[in-house]
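Take a look at this one; I'll ask things after.
Selected chains from the complex are presented in situ; the others are not included.
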Amino acid sequence: MGERLTKAQTIGFSITGMLFFFGIWVFAAWVKLAPREFLPFPWDVVGEGLKLLIIPFSGLTLQDHLAASIGRFMSGFFLAAAVGVPLGLLMGWYRWLDNIMTPLFDGLRFIAPIAWVPFAALWFGAGIGGPTLIIFAGAFPPCLINAYRGSLFVEQTFIEAAQVYGASGIRIVYEVLLPASLPSIIAGLRVGAGAGWQSLIGAELIAANSGIGLMMVRAQAALDTPIVMVGMIATGIFGVLIDFGLGGIEGWLNRNRGR
Amino acid sequence: KDLQEVRIGSQPALFSTLPFLVAEEKGWWKDVGLKVTITNFPAGAPQIAASRSWDVGIVGSVPAVLGAARFGLHTIALAEDQSAVNALYVHGPDSDNYIRDPATIKGKTIYLTGNSTGDLAARYCLKKFGLTKDDTTIRSMDQAQIVSAMSSGSVEIGALWAPNTYTVEEKAGAKLLCSGKDAGVLIPGNVVVRAEWGNAHPHRVAAFLAVYLRAQRWLEANRKDALVLMKKYYAAGGVTISEAAMNKEFDRRPTFNLVQQLALFSRGSQPSRVDTIMNIIASFSKEVGSLRADEPLPDPKSYITDKYLKLVNGDPKLKSFADLNGSGKGQ
Amino acid sequence: MSNIVFSNVSRSFRREGKNFLALDDITFSVQEKEFVAVVGPSGCGKTTCLRMAAGLEFVSNGSVAVGGKEVKAPGPERAVVFQQFALFPWKTVSENIRFGLRSLRVPRNEAEDRIRCNIRLMGLEGYESAYPHQLSGGMQQRVAIARAYVLNPTVLLMDEPFGALDAQTRTVMQEELLRVGRANPRTVMFITHAVEEAVYLADRVVVMTRRPGRIREIINIKSIRDAEGWQQYERIEDVMDLESFVHLRTQIWRLLREQNERVAN
Amino acid sequence: MTMAARDRSGRTQVGIAVVFTVVGSWYLGSKYGLINPQLFPTPEQFIAAGRQLALGEGYAGGLLLQHVLQSVKLILLGFFAATVIGVPLGLWMGWSRKAEALVGPVFLLIRPIPALAWIPLAIVWLGLGDAAKIMILLLAAFVPSVINSFTGVRNIPQAIIEASQMLGIRGWLLVKEVIVPGALPSIFTGVRLSLQVCLTALVAAELLGAPLGLGKILYQAGLDIYPAMILAGMVTVAIVGFALTAVFDYVERLSMPWRTRN
């Protein structure tokens, strides 16, 4: 494996990489690889982003759009986690449940979350239920799969130890399967959060009246590429933040167990 | 006094929904005893699919047909005549040729938003150019996609509606090839109500209608103030629009006052004007397949009604309220 | 009553569509308060036997009874100490030890007393709230044993409990087990690969044959131990130097080597 | 319960039974009015839509088979592009900490941007042809390939690497004979996910004025508010996904003979 880097080297290389990325961007914009209104300079985008903090676009400022998106995200993501994780654990323990759920689930996972948009409108109208359903469709599979696989691959000896020491049924699920597969569950939540966030933005591009996705699609229709890019970068940054947050929990858990 | 609730389904940054802002600013909802909540939808399809979450609303005439056939939406008035702002635009080096001789678009690809008023206008334009269904290739895309594809040069011919039309005109230099009006088809925007809700609360519908008509009259009468409001309203929908374009919006979109509405809706022995218009639109829906083969064309009598217009007309208070000048109020 | 009785037990597993016999006509018993070690070549079915007594595995034929009752399911009166310790990594030392008591519904005060007592017995004081990964292998194994002892099980089933320890820690644990066993004897079935360990700890040693697992011989250690007075030595290495010990060890060793030869030819 | 509960064989039969049960209750639910046909299609509507799509006049510009072929073509191209870029990138980042530091942050930032958000830029840069659609699929689908190839390399046991060093293996031989096979199980996990993502990103890609395609069916049926057709589209996507994954499984088994037992 490549030799380890010092902290300073890591930071140095990261900055180099970022500079390289922005360098290509600036170069492409500079030689007019695409017209300026479609390929602005990075500083145009930053300027636009700062402007958006004060001057509303499509009725709301950047932070208001972001807040609207995050609000929707939370409801869908928490629902996905609250349903997916216990269901996955139970599927890992009760074979009949596994047998019932797995074939249904195997079909559903190929269906794009945004394909649910028309059903979301039909079933939930304009309420919060629609976006919740779509985020749920994105975030649920990883939450479920990781809890399921995590509990399926819990070492047999833990389960047998629990049985020998008198535990059974639900007590095994919450005292053994849950903690034993927690790292896997957190990893699943992490992937699920990313997927949920992406499907939310996707859904907002199609049906919403606030949020980062809406901001982007309106900007696109108004040929305002810098705002589209502000939206992409805001999406990216918030996605990274979610990932970091859950990644931190994951690391903490693993450290606590001496991994 | 208790205000009565009305849930409005709307779309942002449209001329036909601008009256809601006027009413809001002027406090007219309260004047007729209503308390409204407005929900915005990005397009007609999700709006009617979600029609359980609103009571009255403004939709394009094409979704209105679908709404009538599937979701029991009744057309109770016309919002405006949009024929001039649903149009085919051309862009690129050959655009002048196309304008000079529209028949030369034969064999080209036209991008439009399927099953929309833009689609309707485009098909009538093709008919006018003497082209049949198979002479061009039709591709369906969302308006935002057409706008960016057109201005970046990957689309030569696209069907758009306002205010996207102004964006491509002003920011990309696209040119008008043919509007619905040029093609001789009348494309209205529809004021609709969920039938069972309307039957349960006819007076709220009438009050709503009166306010809407009054706001339209006010916009017509006060162009200067109206432009200020409009700019603000469009900006809130993410559309920056020039002074010239706003004036075009007013000029290209005739509205109808109560008297005209009643005339349009009146059925004697023959079908009313609106019946005829909506029949054209319904046949179009059938032709493009959004009304399925097994679905009958909705009978105009079953979903087009002047019942609420008559309620307004029959109530002196509402009648004079709807007719801004007559009431002496406002401003 | 807490003896373990294997009567004509056999067990076959299905593999690749075929039945193959893993245990064949196993009959032996562990008397009350007796310590029996089971040795045998790898794969001969030692673990399977122990799991049957624990109720984690079922017989194909014959029967396994503990305390006169046929074994049907696992239960805390038959505590198992697993080779890989099987401590719950997400529970502290005292939570691990407490786990079994919860299903026994021992009153809170008594439970705490018993936990404290066993923590002292195993020399784990000060580590009550440590997590397993913070302990050395030997200490982890002591926790596993404490978790079994705390239940006051009538029967203790140990599957190579010291297999994962290094040689030095292992001897310490062996001496400790002997010390605790002398103070408070129990019925123990103990599986090991290490012949010295079996001879050092057990009252009787059961030697099994290679597949299908059968009983080759049962060797009585206790009589020799008592006759030669091994008890007087505290240290394992002192016992291991005794001729009587060396001879027993070599006797068992030869029995096992026999098995390997049989396969090689 | 212990051993049996965790042995997952014999699932197929149960799976088929479950599917039958679900379809059966759907049928009965619609028949006795427990399911509102406005909100969810009845089996009759679904079959009619399926027949229209597969045998009748078609929908959204073509017959089922044409849509499937077009989409499968797009999926395979996008999948190919995603793995050809993603796997080497992930391997490189896994092998070299410098590469990880260099590329990692940019990758991290780009990763959460949904496929749909790239549409405006894809149109502007690549127009409306297949290239733009493949770009959308690529951007969505290369992520799991990168991540899993990366972790695959990182999880190669240190002892394996050291054994190769001890044997004097280095350079290209090391990559070819040790790194790639060592990471292969994880690479396959990632590539399989990439395939799945290609299917889910199809709707986004085909928003770019596709003439045909499963995504287009879903888009058009959404515009037409045609629930039965949406369901037919979804079922088709699921079947195509199933079929492609089955092919993939076969390739995977062939590629890793050392993992198949006996």
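Letters A, B, C and D name the chains as they come in the text, with residue numbers starting at 1 for each one.
The rule we apply is simple: a contact is a pair of C-beta atoms (placed from the backbone, for glycine too) under 8 Å apart; a residue touches a chain by one contact, two chains touch by 3 or more.
Computed from a prediction, not measured in an experiment: that's the story for all the values here.
Displayed chains are single representatives of each kind; full-complex composition is A x1, B x1, C x2, D x1.
Please note the rule applied: only the chains that are shown with their structure count from here on.
Any chain bridging subunit C and subunit D, meaning touching each of them, is among A; the list is complete.
Chains A-D form the pair joined by the most contacting C-beta pairs. Nearest to the global CA centroid, when each chain is reduced to the mean of its CA atoms, is chain A.
Spacing of subunit B relative to subunit D, judged by their CA centroids, is 40 angstrom. Our note on geometry: subunit B versus subunit C, Cα centroid distance of 84 Å, whole angstroms. With centres taken as mean Cα positions, subunit C sits 49 Å from subunit A.
Within subunit C, contacts with two or more other chains are made by residues 56.
The residues of subunit A that reach two or more other chains are 34, 38, 117-118, 122, 160, 163, 206, 220, listed in rising order. Residue ranges on subunit D touching subunit B, taken from their complex, read 38, 48, 52, 57, 59, 119-120, 123-124, 127-128, 207-211, 216, 219-220, 222-226.
Contact residues of subunit A toward subunit B in the complex are 34-35, 37-38, 56-59, 117-118, 121-122, 124-127, 130, 206-209, 214-215, 217-224. Listed in rising order, the residues of subunit D touching subunit A in the complex are 2, 4-6, 8, 11, 14-16, 18-19, 22, 38-40, 95-99, 101-106, 108-121, 124-125, 153-154, 156, 158, 161, 196, 199-204, 215, 218, 221-222, 225, 227, 230, 233-235, 237-238, 240-242.
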